[in-house]
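Some chains have been omitted; the remaining ones sit where they do in the full complex.
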């Protein structure tokens, strides 16, 4: 992918990544509308116009087409026809190994039609590990018998025993602004009672969201947050990670990982400098930025210490996305770091070492994989 | 302007633009102070220091001077002297055709000393169409006899019959934050009564501003919003388009066009991805960024689907601005897209097609011109 004979380019081609936040790829067949909608993250309605008419769509045609034996920049119609012929499992068996990812950390909290960790491992020929979504644990606890807090704790500990970390989608359930301190047992019991009376689905209650976060902090394993852009159910200005400042001040030593971060990647980098336990990645954003990914990757390399930056694809649905994240990241960071070296600001050995930190060493240390 | 022998460069030189948001150029003579103040958007007081000492001032000397037969980068004094010799009408007859714009969409809501659509068409030798400013309609309705809501509706429909869209400057009249739902008839009548009692000028009443927006939505033609930077009467942080999220969720299918957008162009691009009916441009910003315009144009090409990005100059006053917007856009997007092609992320055919979409096809489809 990266074309240049330098040691840096060669290293980027070869290094095996840890994809520290992804979802399953599709495990069932679907139509073209499903595929094109998956090229748009933010819209929650059927797309008007083609999903291919975007940076992500162009990047699929440029970087994924050759994996399917098609020419670069192939037309959407031809791309779709080849894709349909192959089917989702076959696509996964092509794209997942091509990403050269040794470990997939899979948020299993969404996607009835998507692969679990076992299929991700099998199709890629590598390892997969689970990340437990806190809001899903809460919804399981709401349906369990007995005391809510005890049920939450029991489910969380049982699932966490085989998982590498937890994840919160607070950004989609009211956002970061406002009090995020730990609620009292009485407040939790009252809130759980109200929520269960209403059916106990799709957690939006602030008290119970806060309760879940603080339980996750006590586990001590990394806690991931969706930050910044996602679908429009999320009020983007409420997903600015600066609103997490008070929470971070209370977070003790538990690692907090800020995911995606667009357009708040500079704010996230600042937080990574400000707190020993804050990490960030640019997953999801890199895919949607396509040809513009290098500029974004460069901004991730501003205020954050280099031992706090991670790689992820946030792939979900089309297996293309699990591959494309890796391809765009390798190309993008190559362009950025080569520039630093050419300008005399970094040595090439520095650049190779920072690649290893972001590609895998930081994640290996953090998640113990 | 664009110097390079590629198909992309040649296409950019030739394509006729639709300038989807501009005002009239000056139709009356003025002094040097007027001209230099027009090189600064944000300041509402007489400038201290020269308006030429800015990116826009440098861009005028680089790109406009040759149109007047002067060398590139000519000194301000020489530029001013040539400009003064020619007069505003002659300047318009030089700069407007040089922009290679086939259609001007003109917001006629300000500028007693500026050209109307008829003069813009005559001086450019091309077509001009009206965009109706909602706050002006309100101020006309306040002075009309009888019921305010009926008067507003009558004036809006009469003017809209020959116009291609509407425009709101809510950003200057309190900003986007807060409730933007449709008020009741009783609320409108009460607010109109109060406003008329106070003289009925310069609409600031929130109820009546909301009323105007929802009437415009029902027209179904595109509704443009001033977004981001402008003069300092606008609280810039209140002009962040993310505060429009709830309004957009209620907007049905009526196209909403986010204008200018600096420094919120990434947020605006996200909204264009999130809603099928949201569009954006970078008018005004491109002129004021001058040599820095390419970096901004690149960010406009991030999250927004390519069928939702438009061209405009937002030219107002000096005819230089109507030309310069086009010149800087052609140069800037050429630099950006050439980079995408050279890096293998886009094909050159892709780049040419996206140029056509932004230059004119998207606007032609949207405004039916």
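To keep things simple, chains are lettered A and B as they appear, and every chain counts its residues starting from 1.
By definition in this document, a residue touches a chain if its C-beta (ideal position, glycine included) is under 8 Å from a C-beta of that chain, and two chains touch if they have at least 3 such contacts.
These figures come from a predicted structure and were not determined experimentally.
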item: Given 2 visible subunits, total identical subunits the whole complex contains; value: 3
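The rule is simple: only the chains that are shown with their structure count from here on.
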item: Chain A on chain B, rotation in degrees - Cα superposition, rounded to nearest 5; value: 120
item: Where chain A and chain B are represented by their mean Cα positions, the distance between them in whole Å; value: 37
item: Residues on chain A engaged by chain B in the complex (per definition of touch); value: 40-45, 47-49, 53-55, 58-59, 62, 72-73, 229, 231-232, 235-237, 262-263, 288-292, 295, 331, 335
item: Residues on chain B engaged by chain A in the complex (per definition of touch); value: 240, 242-243, 245, 249, 266-267, 270, 273-276, 298-299, 301-307, 339-340, 343-347, 349-350, 357
